[in-house]
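In this view, the complex is presented without one of its protein chains, the others remaining in place.
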Amino acid sequence: MKNWSSRFDEGLNPFIEKFNASIEFDISLLQEDLDCSIVHAQMLGRQGIISPAEAIQIQKGLEQIRQESLQEKFPTEVTAEDVHYAVENRLIEIIGAVGKKLHSGRSRNDQVGTDLRLWLRRKIDQIDQKLNCLQRILLITAQKNIQTLIPGYTHLQRAQPLSLAHHLLAYIEMFQRDRDRLVDVRKRVNISPLGAAALAGTSLPIDRLFTSKELGFEDIYYNSLDAVSDRDFAVEFSSAAALIMVHLSRLSEEIILWASDEFAFVSLTDRCATGSSLMPQKKNPDVPELIRGKSGRVFGHLIGLLSIMKGLPMAYNKDLQEDKEPLFDTVKTVMNAVEAMSIVFDEGLEFLKDNLSEKVSSDFSNATDVADYLVKKGIPFRQAYEIVGALVKLCIKRDILLRDLTLNEWKEISPAFSEDIFDRLIPQQVVASRTSLGGTSFERVAEQLENWTSRLNS
Amino acid sequence: MKNWSSRFDEGLNPFIEKFNASIEFDISLLQEDLDCSIVHAQMLGRQGIISPAEAIQIQKGLEQIRQESLQEKFPTEVTAEDVHYAVENRLIEIIGAVGKKLHSGRSRNDQVGTDLRLWLRRKIDQIDQKLNCLQRILLITAQKNIQTLIPGYTHLQRAQPLSLAHHLLAYIEMFQRDRDRLVDVRKRVNISPLGAAALAGTSLPIDRLFTSKELGFEDIYYNSLDAVSDRDFAVEFSSAAALIMVHLSRLSEEIILWASDEFAFVSLTDRCATGSSLMPQKKNPDVPELIRGKSGRVFGHLIGLLSIMKGLPMAYNKDLQEDKEPLFDTVKTVMNAVEAMSIVFDEGLEFLKDNLSEKVSSDFSNATDVADYLVKKGIPFRQAYEIVGALVKLCIKRDILLRDLTLNEWKEISPAFSEDIFDRLIPQQVVASRTSLGGTSFERVAEQLENWTSRLNS
Amino acid sequence: MKNWSSRFDEGLNPFIEKFNASIEFDISLLQEDLDCSIVHAQMLGRQGIISPAEAIQIQKGLEQIRQESLQEKFPTEVTAEDVHYAVENRLIEIIGAVGKKLHSGRSRNDQVGTDLRLWLRRKIDQIDQKLNCLQRILLITAQKNIQTLIPGYTHLQRAQPLSLAHHLLAYIEMFQRDRDRLVDVRKRVNISPLGAAALAGTSLPIDRLFTSKELGFEDIYYNSLDAVSDRDFAVEFSSAAALIMVHLSRLSEEIILWASDEFAFVSLTDRCATGSSLMPQKKNPDVPELIRGKSGRVFGHLIGLLSIMKGLPMAYNKDLQEDKEPLFDTVKTVMNAVEAMSIVFDEGLEFLKDNLSEKVSSDFSNATDVADYLVKKGIPFRQAYEIVGALVKLCIKRDILLRDLTLNEWKEISPAFSEDIFDRLIPQQVVASRTSLGGTSFERVAEQLENWTSRLNS
Partner (left out) sequence: MKNWSSRFDEGLNPFIEKFNASIEFDISLLQEDLDCSIVHAQMLGRQGIISPAEAIQIQKGLEQIRQESLQEKFPTEVTAEDVHYAVENRLIEIIGAVGKKLHSGRSRNDQVGTDLRLWLRRKIDQIDQKLNCLQRILLITAQKNIQTLIPGYTHLQRAQPLSLAHHLLAYIEMFQRDRDRLVDVRKRVNISPLGAAALAGTSLPIDRLFTSKELGFEDIYYNSLDAVSDRDFAVEFSSAAALIMVHLSRLSEEIILWASDEFAFVSLTDRCATGSSLMPQKKNPDVPELIRGKSGRVFGHLIGLLSIMKGLPMAYNKDLQEDKEPLFDTVKTVMNAVEAMSIVFDEGLEFLKDNLSEKVSSDFSNATDVADYLVKKGIPFRQAYEIVGALVKLCIKRDILLRDLTLNEWKEISPAFSEDIFDRLIPQQVVASRTSLGGTSFERVAEQLENWTSRLNS
C-alpha cells in the first residue's frame, strides 16, 4: 500500500515500482530528513496545528528512528518508495495514528528540497575544510622550498626558472578561489523552501521563519513555485566542484610529468605509488592519474544536471529525482580527490633537488633577462628581443649556452653589454630579480608565504 | 601484500589503497574475467608455455571460483585491488603455485580490455533484444490504431492530422536506427586485445587467434599499443546509448503532454502512475518523466568518458579505470528505461479515442489540403498558400472553421473552388489523401505495419 | 615577418599560419587591448622605464589606432597573428621605433588575460542590465494579473490554482539569482593579471597597482603563475550563463505549452510569431523555441571550456586560445536570448483570461483544500488525505466535480464536513487561502509585487 493509494484501484507494476523508487540512494538524506521533520513537528505544535503533546510524541518517534538508523536497524525496502515515506511509515508504526499528522502543511516537494540543501550545506563545509587542509600541506612544502628552483614552462617549453615555493603558491591561490566560490554557493544553498508545500503554499497557519531559523537557514524562498522547482544550487555547486577538479587535474598532470624518467623532478614514495602486474620495474603515479581521470566524471555530472533542468515547466517534475545521484557522486569524488592529493603531498612525493638545480642551469630560460638588461640600458624592448633571439640562435648552432659566450662576443652583438651580464645569467639571480608584485623573487615569495600562513591559520 | 610488492619497501597508505582499488565495481566483470582466464590458460597449455596438466589444473581452479561466485561466496575485499588480482590470488589459494603461471604472456592492461569488451558485447545483445520488444509493443498499439486520428504538430501547434499508427511508427523507425547503430558498434567492440600484453606484445609464443576465436571475437587488434589504449568502443557505445535516450525522452515528452488535462489524449492506468504525498487528486506520469530525466545522466557519462580520453598519451594510464562506472551505469540506465517504456505501452496507457477524434475536427489542420486542392487546379503553390492564409484569417475573425464557410464564400475568394472542397476538409479524408511514400495515409500506414510485422518477427 | 622571428630561420607554413592565427576573432578585444596598452604605457613612463615623452607618444599612437578602428580602417590581416601584434605593429608604423618600447615588462600572456577580463566585465554589466529589464517587464505583466488565475502544475498535471502574478514572480526570483551570481562572478573577473609577464613576473620596476587601479580592477593576482594560467573566471561565467539559459528555457517551454491549442492560455501576436512555408494556418512560437534550443549551445560551450582546461600544466598553453570563441558566443547568445524574451513579454503575448478562468474551475485542483479543511477539524493529515482520495475517485467515476457533491454526500464520508466546505472549493478562495509566507494568496502576492517594485527601481 502506497501512502497515496486511496485514489488508485490497482497496484503498481513491480518493475515500475522499483524503477520509480529512490530509497536506494535518497536514504543518504535520512539524518537531514529527520532534522527537517523534527523541526516541522515542533512548529506544528507551536502553531496549534497539532497539540503540543502530539508534537512531542512525533519528535520522540523520530528520535527513535534516528537511534535505529545509527544502529543500522532502519529498514529501507523498495516498497517505501523514498526516504520520506520510509520515515513517515515507520513513525506511524512506532507512535500510531498521531504520526499521520506529521505531513500537515508540507509536501514531499518542499521536504526533499529542504533535506537536500541541509545535506549539501554540510558537505560544502567538509569540502572547504579538506581544501584548507590541502592548502596547508602545500604551504608546508612551499616553505621548505623557497630556494629550490624549478623550470617554469609555457607551452611545456622551458620559459623562466621559478622558486618551487612560487609554483606551489599558484595552487594555493586556485584552491582559495575554490573556497571563495563555495562561500558564494553556500549562500544560495542555505535558503529554506520548507513550507512552500506542493507548489502554492498552504492555508494552514505555519511559521516558515521558525523552521528556517531552527534548521540554520539564512533566509527563506519568497516564492513557493520557485522554492520547489529550483535546483540552481545543485548546478552551481557542481560547477564549483568541476573547477576544483580542473585545478586538481592540472596539479596531477604536473606530478605525472615530474615523476616521469624524463623530468625526474620528484620520486614517488611507496606509500602512494603502485606497481604493474607484468612489468616488475614499474612504479606508477596512480593517484594523480586517477584524480585527473575523475575530473571527467564530475564534468559529466554537471552536464547531466543541466540537461535534466533544461526546458522543465513549473513546478516539481519527477525528472528532478535524477538530481541526487550525480550530486552525491560529485561530492564523494571531490572529497576523496582532495584528500588523496593531500596525502600525495604529505607522504607521496620527494622533490629531487639536485636534479632540479641542474635542469635550471642548462638552458636558455635566462634569455628574457638579457632582453630586460638591454631595456634597462634604453634599448627598445622589441629590438632587445631581436638581439637576444639572434644570440640564442647562434648558441644553439654552436651547441653552447648563453653563459659560454665571451664578453667580446656579447659586445660584438651590442655594445650595451658589459661584464655584469654574466651575473644576470645565473638562475638564482634570474629568479631573485623578478621582484614585481606577484613575481617569483625569493623576497616576494617569502612575503606570500607569510601572508598565507596567517590566512590559513585564522 | 600486493602482487607487485616485491619492488616496494613500504605498504600503501590505507586511504590511497581504497582510493586506487576498483574491486568495488569491477567485480561486475567477474564472469568475463573467468572466461578470459580459462581460455588464456588453455592457450598457454596448447602452446607449451605451461604443461597441459597445469592448464587443466588452472581451468579447474577457475571453474571452482565461478561456483563460489554463483553461491556468492567469492570474497571481494579492497586489499585485492581489482577483480583480476582477486581471481589470481584466490586461484593460488585453491591450486597452489601452479596458479602463479596463469599471468604468463598477458598483462592486466589487455586482460581488462578483454573482459570489458566481452561484458559490453553481452549487454549490447540484451539491449537490442529489449529494443526489439519495445518495437513489437509499439507495433501492436499501432496495429490497433490505424484509423485512430491524432493531431500532428510542428512547433507544438496543430499542423496536420495523422493516423496514430503513423505517429507510433515514427518511433519504431527511431529504435530501429538505434539497433542498426548497435550492430555497427558491436563490430568494433568485438575485437580481441588479449595478448597485447602490457603494451608491446610478448616474447612468449602465445596464440592470439586461438583465444580470440574461443572467446567469440571477430578479429584481433593488430597493434598492441592501440589494443591496450583504445576505449573508442566505450565512447561509441555511449553515443549510441545517448541517442536511444534522446528517442525515449522525446516519446516521454509526448506521453507527458498527452496525459495532461489539456491534451487528454491518454489516460494513465494505475499500473504505471503514482500519486502525490499532499494532493489527493493527483495521478502523475512519473515513468516518462523519469526516463526523460535519465537521458541527462547518459549524456553526462558520455561527456565524462570523452573528457577522460582527451589528451592521454600512449599507452595505458590509470585514468582509464574511470571508464567502468559510467559505462556500467549507462548500460543499466538504458536497459531499465527501455523496459519501463515497454511496460508503459503495454499496460500503462489508454488512448482516449473520442477526445482525439473531436480534437482533429475542430481546427485548421486541413488548411494545407485546401492549398494542395488549388495547386491541382493549376494555381501556383505560393499563390494558393496566400489564398488559404487569407481564408484562415477570415475564419478566425469570425470564429468559425473552414467547413463553416458557404460555397459562395469559397468561390468569392477563388473561382477554382467547387462543391468537392467540403470533402477535402474532413479529417479522415485529409489523412487518407497523404499517399506519398512514407505518408500518413491509411494505405501507406498499413503497408508499413505489414513491413514491420515481418521485419520484427524475423 | 613575425614579431618573434629573429630566432627562426624559415617562415611558417601558410596553412599553419592561418590555423594558429586568432586575429579573426580576438579583434573583438581591440578596444580593451588599447585601454590596456595605454595604461601600461602611462605606467612605464611614470616608472621611468621609458621617458614621459615616449609614454605620451605611445599613448597618442594608440589613440590614433582607436580612431582608425572606429572608422573601420584598422587592418586585421592574418599575418598579424593576433590583436596584440596587430596593434603593436600598427603602432610602430605610426610612431616609429618608440613603439618598440611598449611591450616592456609584460607578455601577451598577461596582456590577453587583462583584455579578456576587461571585456567580460563590461559584458556582465550589460547582461545584468538586460536581466533587470526582463524582470521589470515580467513585473508589469504580473501587476496586471494578480487576480488572474492559472492552473498550477506538478508533473504537468493540474495541482493547485495560482495567481498568474505569483507564477511570473517565480521567474523574477530566478533572474534575480542569476544577477546575484553575476555579482559574485564579476568579483573574480575583476582581478588584474597585468604585470605577471610571461609567468614569473619581471625584473623591470613596474607598478601593478597603478595599472590595476587605472583599469578599474578591484585587486591584482598575487601569484604570477596563477595570473596567466587562470581561466576560472571564464568557466564560472559560463556556468552562470548556463543557468540563465536554464531559466529562459523553462519559461520558453511554458510559453510554448501555453500557446498550444490544447492549453490556449495565451495567444501569440504577429509581432513575435512566424508562419509555415507550407501550412497556411500556422502561427509558431519560434522565439521561445529558439531560446530553448540555444540553451544547448551554451551548455556545450561550458563543457568545451572545462575540457580545454582539464589537465593543462602550468603556465600558459596555446590551448587557452580556444577560450575566446565559446566565451564570445555565450555572451552573445545570452544577451540576445534575454532581450528576445523581454520582447515576447512586452509585445508578443496576450493572456486569454476567460479561458484561464474556465480551466481552474473545472478540475480537482481544490482537493488539497478539502484535506486541509479536515486537518483544521483535527483529523490527522494522512487520514484526511485518504478520505479526499476516495472522494476524488468517486467523483471521477460519476464524472462530476467535488462541488457537485451534495452536503449529505460529504457528510456521509465524514461528519466533519459542513456547509462551509462549498466556499472552500471556489478557485478564488483556494488561491486566497494560501497565505503562508511565499504562498500564492493575493495578499502575499501583492506584498511581493511591492517588494520587487522597489528593489528593481533602486
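Annotations
Read from first to last, the chains carry the letters A, B and C; within each, the first residue is number 1.
The rule is short, and it goes like this: a contact is a pair of C-beta atoms (placed from the backbone, for glycine too) under 8 Å apart; a residue touches a chain by one contact, two chains touch by 3 or more.
Computed from a predicted structure; not experimentally measured.
Listed residues B:306, B:334, B:349 or B:402: the one in touch with the omitted chain is B:306. Checked against the full complex, the candidates B:21, B:62, B:259 or B:315 give a single residue touching the omitted chain, namely B:315.
The residue touching the chain not shown here, chosen from B:148, B:249, B:342 or B:414, is B:249. Checked against the hidden chain, the listed residues A:171, A:237, A:328 or A:385 yield one contact partner: A:385. Per the touch definition above, the residue from C:98, C:308 or C:392 contacting the chain not shown is C:308.
Listed here are the chain A residues that touch the chain not shown: 151, 153-160, 256-257, 259-263, 275-276, 278-286, 289, 303, 306-307, 310-311, 359, 363-365, 367-368, 370-371, 385-386, 388-389, 391-392. Annotation for chain B: contacts to the undisplayed chain at residues 3-9, 49, 88, 92, 97-105, 109, 152-156, 159-162, 166-167, 169-170, 172-174, 177, 180-181, 184, 188, 195-206, 208-209, 220-230, 232, 235-236, 239, 242-243, 245-246, 249-250, 252-254, 257, 292, 295-296, 299, 302-303, 306-307, 309-318, 368-369, 372, 375-376, 380-383, 385-390, 392-393, 431, 433-441, 444, 448, 451. Listed for chain C, the residues touching the missing chain in the whole complex are 2-13, 15-16, 19-20, 81, 84-85, 103, 106-109, 197-198, 269-287, 289-290, 292-297, 299-308, 317-322, 325-326, 336, 339-340, 343, 347-348.
Please note the rule applied: only the chains that are shown with their structure count from here on.
Annotation: 33 Å between the Cα-based centres of chain A and chain B.
Averaged C-alpha coordinates give centres for chain A and chain C that are 23 Å from one another.
Contacts with at least two other chains are made by residues 153-156, 159-160, 257, 303, 306-307, 310-311, 368, 385-386, 389, 392 of chain C.
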